[in-house]
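Have a look at the structure below, then the notes.
With one protein chain removed, the remaining protein chains of the complex are shown where they sit.
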Amino acid sequence: MAFISSGYNPAKPMENRITDIGPRKPDEFFPPVIKNNYGKWLYHEILEPGVLVHVSETGDECYTVRVGGTRLMSVSHLREICEIADKHCDGYLRFTTRNNVEFMVDSKDKVAALKEDLLSRKQAGGCFKFPVGGSGAGITNIVHTQGWVHCHTPATDASGPVKATMDVLFDEFTSMKMPAKVKVSLACCLNMCGAVHCSDIAILGYHRKPPLLDHEYLDKMCEIPLAIAACPTAAIKPAKVEVGGQKLNSVSVKNERCMFCGNCYTMCPSMPLADTEGDCVVLMVGGKISNRVSAPKFSKVVVPYLPNNTPRWPEVTDAIKKIVDVYAADANKYERLGDWAERIGWEKFFEKTGLPFSHHLIDDFRDPAYYTWRQTTQFKFT
Amino acid sequence: MAFISSGYNPAKPMENRITDIGPRKPDEFFPPVIKNNYGKWLYHEILEPGVLVHVSETGDECYTVRVGGTRLMSVSHLREICEIADKHCDGYLRFTTRNNVEFMVDSKDKVAALKEDLLSRKQAGGCFKFPVGGSGAGITNIVHTQGWVHCHTPATDASGPVKATMDVLFDEFTSMKMPAKVKVSLACCLNMCGAVHCSDIAILGYHRKPPLLDHEYLDKMCEIPLAIAACPTAAIKPAKVEVGGQKLNSVSVKNERCMFCGNCYTMCPSMPLADTEGDCVVLMVGGKISNRVSAPKFSKVVVPYLPNNTPRWPEVTDAIKKIVDVYAADANKYERLGDWAERIGWEKFFEKTGLPFSHHLIDDFRDPAYYTWRQTTQFKFT
Amino acid sequence: MEFKHKTPLLDQLETGPWPSFVTDIKREAESRKKNENNVEYQVNPDICEDLLGILELSFEHKRTHWKHGGIVGVFGYGGGVIGRYCDQPEMFPGVAHFHTIRVNQPASKFYSTEFLGALCDLWEFRGSGLTNMHGSTGDIVFLGTFTDQLEEIFYELTHNLNQDLGGSGSNLRTPSCCIGKARCEWACMDTQDICYNFTMEYQDELHRPAFPYKFKFKFDGCPNCCVASIARSDLSFIGTWRDKIRIDQKAAAAYAGGELAPNGGAHASRDWGPFDIQKEVIDICPTGCMAWDGKKLSLNDKECTRCMHCIAVMPRALRPGVDTGCSVLAGAKAPILDGAQMGTLIVPFIKAEAPYDEIKEQVVEPIWDWWMEEGKNRERLGELIKRQGMQKLLEVTGFKAVPQMVQEPRSNPYVFWKEEEVEGGWKRDINEFRKYHKR
Partner (left out) sequence: MEFKHKTPLLDQLETGPWPSFVTDIKREAESRKKNENNVEYQVNPDICEDLLGILELSFEHKRTHWKHGGIVGVFGYGGGVIGRYCDQPEMFPGVAHFHTIRVNQPASKFYSTEFLGALCDLWEFRGSGLTNMHGSTGDIVFLGTFTDQLEEIFYELTHNLNQDLGGSGSNLRTPSCCIGKARCEWACMDTQDICYNFTMEYQDELHRPAFPYKFKFKFDGCPNCCVASIARSDLSFIGTWRDKIRIDQKAAAAYAGGELAPNGGAHASRDWGPFDIQKEVIDICPTGCMAWDGKKLSLNDKECTRCMHCIAVMPRALRPGVDTGCSVLAGAKAPILDGAQMGTLIVPFIKAEAPYDEIKEQVVEPIWDWWMEEGKNRERLGELIKRQGMQKLLEVTGFKAVPQMVQEPRSNPYVFWKEEEVEGGWKRDINEFRKYHKR
């Protein structure tokens, strides 16, 4: 394969270089119905799962068909999306903040054909390419991160557990049977790329073994002071070690103090945490972001450990299904998962879901832990 | 005045010494109606402010007349209480957990005479000796501490402000017009002897000047390391100073870091904080202790500074009266002051009471401060 | 009457309806001057007048005139006396010393006039004749005497009044309790009995400092917390029940019909309109577990959190259950230093019957052992729990973790796993790892 230059000249990097031009202006890409009714929308309605209409004061209507996306998309897949948009939507489309794709048309009679076309397209193994849904009081797409596809710190994969979970929750994606929206998110490590920490259901990768110490390279490659400073629990101390006869400047880790955050590894590649048995999935529930009715809140840890059982993480998907089913059956209309758990009391949450409670779930991290303990005689017997 | 020995022999302190006998057994002092119906009570009723009846399953009734107490009581006053108890109550009485005195009789027809007798007794200046009240949805006695009568760390007096405040709240002591109980407490310094930190209205003495340093005596008398260790903000450092030519081992205080807690003074008498202008009164409101309806909660600072305007602290009593009046007019029946403020929102509390809001009222003490800030778009415009 | 010191400021506190402590102190000063019963006062007879004098000076300066208390006490005890000296002994010799003595009150503070009178006689004779009835912890506080009287007073208390001192310093502090079964229909625990029992059992801890700091027990008969245990005791014992609220439907109907005054008449001074059982009980119930169909009150006890509201509003219709015991909460304290703490629920329910061995052996003593082992100087139990974590408390007590202990599960995922909990342990070989993961 021959190298083809773009025109860039390494010898003169600044030669007619263009910088700081920013992104394209959004309105370049608005379909006519959006451009003409920008800021003029009166109301919307969800006609069926995944199909929305927005009505403008001009009388115009915008029909949206929302389809699930894998987020990790090949250009071949994207070109197919373009082909559909050209065929039905005058060559425009959009992506949502949860990685779904939205096809918009300006009249009702274009919807059926579009939808039929979308649902007719399947992958070799029978998976839908463009499942329609993810709207209203249902379960929409799972926002997630890189996992084993691209990142260096994950404690679990991202795309794998997401595929497995969405397969299990598929009925909820294509319907609106939940008391309220249920937002599921995944982050493959504590860095929590995404709003995982405020999700109705959060799937989190977590390490459970302290970093390995590659002393030789710690000495050679790492800024030891940075690694030491990175540790939130001050578990890392400088240490002189002997490896194969040679004295090395390295570090030692007080394992009991380690909370497996991986921050040292972020600073120093010679302190990897990844481990086949150690790495696991943590489930957190009850977070929310919207200010609707109640204030936004963080998700709470309800399952401290589930194994990375590839390729389909059955323990994880079972636990999630169970939580979703109990919530759907027990919560009030409009009640988010976290609001429900708070209303019935977390002790009842564990009773109803049958999830075991253990000391791991009691906060013991820093001063604010106190505020999560119970400072009243009010509780329910379970 | 001649020294009269009790029989104690300083030369032989252990000679027939009696120790570890503890307090008297409570039932020694139960009047018959209490002894006979112990654990058998069915229900109670408050017949009028300060007058309660408790009805037993045996059919017996115990009528209680509750009177205000100053807590600081002379033996002369106590003897008068005994005289009354002998006259009406078969020689028994009790004190409440809020320093009121309770006279109990076993039949309704003894109540009137008792009450009349109590109310007929006045002090020279016209103050009641035994005001009847402090029950139900009223304002009962103020629990308080020592102040200038006995303690070494107060930033305000106790008995003085209490007398001034109870004079202003007297109508509420003798009636039951509040939406719920209103518990007022006073502590003369941050040590907060008493449950001041969980009161509907808390009057708190607070210093606003860092400790004076009596270097000479710091060197002579104080355990400098203890003083240094005592400081929660690490504001105190060891320091060599020169006073009148002589070099002394003493301390220096980083004033900007001082939070005026007086903990250093507790450890070291050469670091006094008391100051005429510096010392002041802080008002905190909205705390509660009972688990009724809502969980117990801490009082919140709503007035960061009021002067020690002796002898009657008019600024303090005015502010308290205003808060009580607005609360009484605006809250729902059964709603404690703090529950009311939370329901309407603290921004409304300040609007309705007209108390000024200032940066002093925003928590900036340690990590948990964050949890008192507002993490939602939900607020009311005022 | 003419007194030794002019008190123009204090005099202004002698008017108004509320009893005046100034007038009362003057009354005692006067009775000392007159000394009608020819008492051989064992302390400077000016003590009350000098107290007025120095207090007036504080009202002028707006500063206390008491010095740091020195270490005074009675032989063999590490607590019970608070030393106090004034900073102007020349001006006020009567209060040159002004130590207080903490006398352990009888649980729930009932008195016979005979016993109270005897205390008065003793204190008039050997002290200022001024008291606090009672101190915030609950003690009878004898306010102000001289050092030479301390042993004498202790001797007379123990020999003549069969009465001991209370706590101070790094001791167990004087336990106290609400009135409970003595005169309250809601008591789910015999507060006087357990309070007295614990006080006697732990006399040594009460009198001899062996703790990192002060330690307080308080006993409330029900969640109303009339002795404020949940806010101010290292261990709060609060009565509760685990069966059903007892309902008298007739009485309930009578309340609904307006025949019975709600909340035992606690709101009688104001016209709140006719009683509305739906609005005032059903809708306020924090768990929404009650219903009123116009005739019958139904209550889903499994959802009830025993907040006492409905019982308080309709005391003749509703009563706590009969399978009673207590909840134990730990760590309450005042704000010094790192902020106040409310008691944290560590035992949701435990039976509370004499001799209370289970509570002593499974709750109190393991916690004390841990605190004495690990607590820093001047570290309260609550601060230790915060510092070492609830988990540690569970370990030392062996309590099983239950969701009732928390308001909500942790929102940070920082679980400190132990090596034995993780398959394969923590010892790993970097070179083995590098076989699969090149540098």
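For clarity, chains are labelled A, B and C in written order, and residue numbers in each chain start from 1.
Here is the rule we go by: a residue touches a chain if its C-beta (ideal position, glycine included) is under 8 Å from a C-beta of that chain, and two chains touch if they have at least 3 such contacts.
Given the structure is predicted, the values throughout are model-derived calculations rather than measurements.
Listed residues B:P31, B:G50, B:G194 or B:P272: the one in touch with the omitted chain is B:P272. The chain not shown here touches chain C at positions 61, 63, 65, 67, 87-89, 335, 339-340, 411-414, 436-439. Panel shows chain B; residues 190, 197, 204, 206, 208-210, 212-215, 217, 255-256, 258-261, 269, 272, 274-278, 282, 284, 286-287, 298-302, 304, 342, 345-347, 349-350, 357-365, 367, 369-382 of it touch the chain omitted from the view.
Note that only the chains that are shown with their structure count from here on.
Top-ranked chain pair, ordered by C-beta pairs in contact, is B-C.
Residue positions of chain B with contacts to 2 or more other chains are 291, 296, 366, 368.
Of all residues in chain C, those that touch two or more other chains are 223, 230, 238, 286, 306-307, 338, 342.
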